[in-house]
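Here's the structure we're looking at; comments come further down.
Note that one protein chain is taken out, while the other chains of the complex remain in position.
Labels A and B are assigned to the chains in the order they are written; within every chain, residues are numbered from 1.
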Amino acid sequence: MSRALRIGSLGLALCLALPGCQGVQSALDPAGHQAGRIAGLWWLFLGVLAVVYLVVLAGLLIAASRPRRRGVLPNGPSFAREERIERRLTGGLTAWAVGTGAIILTLTGLSYAVDRDILGLTDKAELEIEVTAKQWWWQVKYNDPVPSRSFETANEIRLPVGVPVRIVLKSQDVIHSFWVPNLHGKTDLIPGRVNETTLVADREGRFRGQCAEFCGFQHANMALDVVAMPRDRFDAWRESQLSPAAAPADDLARQGQQVFLSAACVMCHTIHGTTAASRVGPDLTHVASRPSLAAGTLPYSKGNLAGWIADPQRIKPGNQMPITSLSPDQLQGVVAYLDSLK
Amino acid sequence: MTAGTDTAVVRRDGPGLGEAETNARLARSWATPPGLWGWLSTVDHKQVGRRYVVTAFTFFVLAGLLALAMRMQLAGPERTLLSPDRYNQIFTMHGTTMMFLFAVPMMEAFAIYLVPLMVGTRAIAFPRLNAFSYWVYLAGGIMLWVAFILNVGPDVGWFSYVPLAGPQYSPGKRVDFWAQMVTFTEVAALAVAVEIIVTVFKQRAPGMSLNRIPLFVWGQLVTSFMVVFAMPAVMVSSSMLIMDRLIGTHFFNPAEGGDALLWQHLFWFFGHPEVYIIFLPATGFVSSILPTFARRPIFGYTALVLALFATGFLGFGLWVHHMFATGLPHLGNSFYTAASMAIAIPSGIQIFCWIATLWDGRPRFATPLLFVIGFIVVFVLGGLSGIMLASVPLDSQVHDTYFVVAHFHYVLIGGAVFPLFGAFYYWFPKFTGRMLSERVGAWNFGLFFVGFNLAFFPMHILGLIGMPRRVYSYPAGVGWDELNLLATAGAVILAAGVATFVGNVWHSLKHGVSAGDNPWGAGTLEWATSSPPPSYNFTHIPVVTGQEPLWTLPQGLPAQGLPVVGGLRVDQRELLLTTVVDADPDLREPSPEPSIWPLLSALAVTALFIGSIFTPWAVVWGAIPLAVGLIGWFWPKSPPDTPEPVID
Partner (left out) sequence: MEKAPHFVTDLAHLPTSAHGPRSATWWGTLGFILIEGTGFALAAAAYFYLMGQPETWPPGQAPPDWLWGTAQLILMLASLLPNLWTDRVAHQEDLRKVRVGLVVMSAVGLLTLVVRAFEFGALNCRWDDNAYGSIVWVLLGLHATHLVTDIGDTLVLTALMFTRHVEPRRYTDVTDNCVYWNFVVLAWVPLWGLLYVVPRLV
C-alpha cells in the first residue's frame, strides 16, 4: 500500500511542474504532512479512475462504431436473442462487476490507510491554538498552560515549521469550516460543539485559508492567513505578541489613540495596554503586524486600513463593523495610531 | 337494471360492439368536460402529466437563468454585478428550484404520463389525488418565486443549515417560505409515489408478470418507494425548522438541549436518496431508449432490475458522507466510505448492460440515442469523481468546494438531464403526435454537450486549487480567474443548447412531421396506442406476452394485433385490476370522474401552509376549509353509479 502511495506522490511531482496546481490555497500544492498524504492519495485515485474511465469510453466507442452484420431493419428487432452472445455478455458483466468490486475495495483500503496516518499526528501536537469562527472573521487564541502567556490575534495563524499544532475549533454563531488546503483538509466549527484538527507545516511559506461552509452574507470574505516560519522566528513573534500595544510615538498617533478610545471603535475592539477591552470585534493590539485586513478581504496597507475604517460597508457589505463618522483628521490619526501597532 | 331502459345495448368492451362504437363510448365515458371548468377539474393522467412537464421545465429554465446570472458574476474576480444579498438568494433559489421544483417533479411528470400507458391501463390510480398533487406543487412553486421576486427569497442555501437558517441568524420570512415550499412539494411527491406504486402493483395489463415489467416502470417503482421512505425525513426536519422559527421550539438550539447536527442527519437522510430519486427514473429513460435505437432487447434485464433495488437500498446508507467534515467519529466515517463506494457496483453493472446492448445491436443514431451516449460519457465521469468524494481524506479537501459543484452537476445533469432530453425527443411524438426535428436535435445535443463540459469540467480543478462553493466573489491573484471565465463561456453555450431545444419544440408543435402510433418501432405498450393517446389510453386492454410486447408479436403484425381482453364497461370509467405478482385479472374497479374538489382542497392546503408562516393558528382555521374540500372530494356522486349492465 505504501508503494501505491509513493506512486501517487509521483503524480504530485508531475503536477508541481505545472503552474496550475501551485498556489497559496491549493490542495495540490501541499506544504504539510497531511496535505501531502492526501495529495498523494488524490493522484493515485485519479490514475486508477482515469484508466477505468478510458476503458468505459473505449467500450462505448467500439460498441457504437463496430462493423455490423448487413441487413434491412424491419419495424421491430430482426432477431431472437442469440444464446452464445448472451452468454459471452453475461460473462463480461460478471468480470466487470468483480473488477469494480476489487477496485473499490482497494481504494477504500488506501483511503483508510491515509486516514489512519493523518490521525496519527493528533497525539504529537506541541502547541494549542483555539480558533473561534464568527460572522465573518476568525478569532485566534494561542493557549498556554501559563495564562499570562496566552494571547489573542485575529484572521492570522503563525506556525513553527515542523511542529504539529493542535487547532481547537469553536463557533460563536453559525456553522463555519476551517480549511487551509495547503496544509490539511477542512473541519467544521459548530456552535455547541468543540472540534479539533492538527496542522503541521513542512516548509516556510504564507498560505491562505478560507471558510468552506456557507455562513451567511459575507461567507465569501472570510479568509485567514497562515504563516509558517522557523521555530526561532516564531518564538520571537510570539514574544512580541505577548507584549501590550506600543504607546503612540508621535502627536498624530497620540491624537489617533484619543479618537479611538473616545469613538465607537472602543465599543468592539481590544487594544492591550489601553482602556479598549471589548471583545466583539478582532483584537487590534498588534493589528499592523498582520498580512491582511477584514479577514483576508484586503492586503494590509495604510491606505487599505484608512479605506476600511472610512467605509467598511462598501468593502465588505453586511459585515458587523459600522461606519464610524470621523473627520478626515480624526481618520488620519486613527490610521496612524493603528499602523503603529506592530 | 330497471326495465324499459336500453337493456338491449351492450355496454361492454367485446367482439360484439365494433371498434368505432367502442371508441365512441369510451370517449364519452372518459371525456374531460370542455372549457375552463374541464381544465380545472380534469383527472386525466396525461393532461396532469403534461402540466407537470411544462411547469417543471419552466422552473428548469428559470433556475437556469439564475445559474447564468451567477456565472456572469463569477466570470472574473471581484465583480459587482450582484450584491452578496442578491447572490445568496440566487444560489439558494437555483438549488432549491432545480432539486424541488424541477428535477423531482419532472421525473414524476414522466411517471404520471407514461407508467399507466406502459403497464396498459386506462388511468393512474387515485387520479384525483394526482390532480391535487399538481395543484399543490404549482402553488408551492409560485409561492417561492413570488417571495423571491419580492426580495424575500430564501438565502441560506438549498440545504438550509441551522443555526444559520434558524430564528436568530435568519430573522424575517425568507427561510419560512423555503421550509413551506418543501412541505408543498413533498406532499405532492408523496402523493405521486403512492399513485405510482398502486398503479404498478394493481393495474398492470394481464400477463405483465414481474419479469415483464418495463425497466422504466421498475425504475419509477423503486423511486416511489425511495420517496416514501426519504421524503418524510425532510418533512420532519423542515417542520422542526419552521417550529423553531415560529413557535419557539429548540430542536436545533444547542443552548436549550438541541443540536445543529440533528438537522444535517435528517436533511441528508432525505438529501442523499434524493439524488437517486432523480437518477433512477433517468435510468428508466435510458433503458427505454437504448433497445429501441440499438434494435435489440436490453441486455441484462434481471441484472438491471437488481441494480435498481441495490441502488435504492444503498442510497439510504450514505448520508453521512455529506458530513465528513463535521467531526464525527472517524471509524463510523469509514463505514460510510465503504457504503458510498459500494454503490459503484450497481452503477457499473448498469453501465455495462447499456453498453453491451449497444454493442450487440445495430444502432440508429437518432437524437435520443445521442443524448444517451452523452449521458454515459458525462455520468461515468461524475460517478468516478463520486468515488473520490467517498474517501474521507479526499473529501476533507474537496468538500464544499467547486470540485463538488462539478461532481454533482456531472451526476445530475449527466445522469438525469441528458437522459431527460433524450426522453423529450423520444416521447415527444407520443405526447403531441408530432416529431421533433432531428437536424435541430443534433445541434441541440452538440451545444448542450460541449457547453456542459466547458462549464463544469474546469470546476473540478477550481475546487482542487481552493475555490470554495457559495461565494459571491473571489479575490484576484489566487489563480481562479481563467477557469472561471471558461466556465462562464461554457454556461452560455449550454444555455444556447437549451434555447435550441425550446425553439425545436416551438416549431415542431405546429410544423413537426406527423408521428403515427409508433414512429421509432419501439416495443413497449405506450406505442400500441395512438399519438397522442385517447383519454382512455387503449381501446382494449392488451394482454402482455413478453418484455417488449410489440416486438414479441408475430412478424409483420402491427400493434393492433396485440391480443386483448374484453368485458370492461364502456359506459362508465372502469379499470381492470390484476394480481400483484402475476398480473392475473382479478377485479373491475370504477375510476373517479373529473372533479373540482382536488383544486379546491389544494387551495385550502395552500391557504393553510402560507397562513401558517404568519400565524400558527392558520393550522387550526385552515383545517376547516380543508376538511370541507376533502369531504366534497370523497363524497360519492349522485346519482350513484348506474347498475351493472346486462350481459348479453
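Quick note on the criterion: a contact is a pair of C-beta atoms (placed from the backbone, for glycine too) under 8 Å apart; a residue touches a chain by one contact, two chains touch by 3 or more.
Model, not experiment: these values are computed from the prediction.
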item	value
Chains still shown that are in contact with the chain withheld from the display	B
Chain not shown: contacting residue from B:G503, B:G546 or B:P585	B:P585
Full-complex contact with the absent chain, from B:L210, B:V513 or B:A627	B:A627
Absent-chain contact - pick from B:L568, B:A583 or B:A604	B:L568
Sole residue of B:W30, B:Y52, B:Y87 or B:F126 that reaches the chain not shown, by the stated touch rule	B:F126
Among B:K173, B:H265 or B:R364, residue touching the chain not depicted	B:H265
Options B:A56, B:I197 or B:L550, residue touching the unrepresented chain	B:I197
Those residues of subunit B which, in the complete complex, touch the missing chain	12, 14-15, 19-20, 125-126, 190, 193-194, 197-198, 201-203, 206, 228-229, 231-233, 235-236, 239-240, 243-244, 247-251, 253-254, 256-259, 262, 265-266, 269, 539-540, 543, 560-568, 574-577, 580, 585-590, 627, 630-631, 634-636, 638, 640-641, 644, 647
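The working rule: only the chains that are shown with their structure count from here on.
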item	value
Centroid spacing, where centroids are CA-atom means, of subunit A and subunit B in whole angstrom	37
Sites on subunit A touched by subunit B in the complex	20-29, 34-35, 37-38, 41-42, 45-46, 49, 52-53, 56-57, 59-60, 62-64, 66, 68-69, 71, 73-79, 81, 85-86, 89-90, 92-93, 96-97, 100-101, 104, 107-108, 111-112, 114-115, 118-119, 135, 169, 173-175, 177, 179, 181, 184-188, 190-193, 195-196, 208, 210-221, 296, 317-318
Touching residues on subunit B, where the partner in the complex is subunit A	83-85, 88, 156-157, 161, 163-164, 168-169, 254-255, 259-261, 291, 295-297, 299-300, 303, 325-327, 330, 333-334, 337-338, 341-342, 344-345, 348-349, 351-353, 355-356, 358-360, 362-365, 373, 376-377, 380-381, 384-385, 387-388, 390-401, 461, 464-466, 468-475, 478-479, 518, 521, 523, 548, 550-551, 553, 555
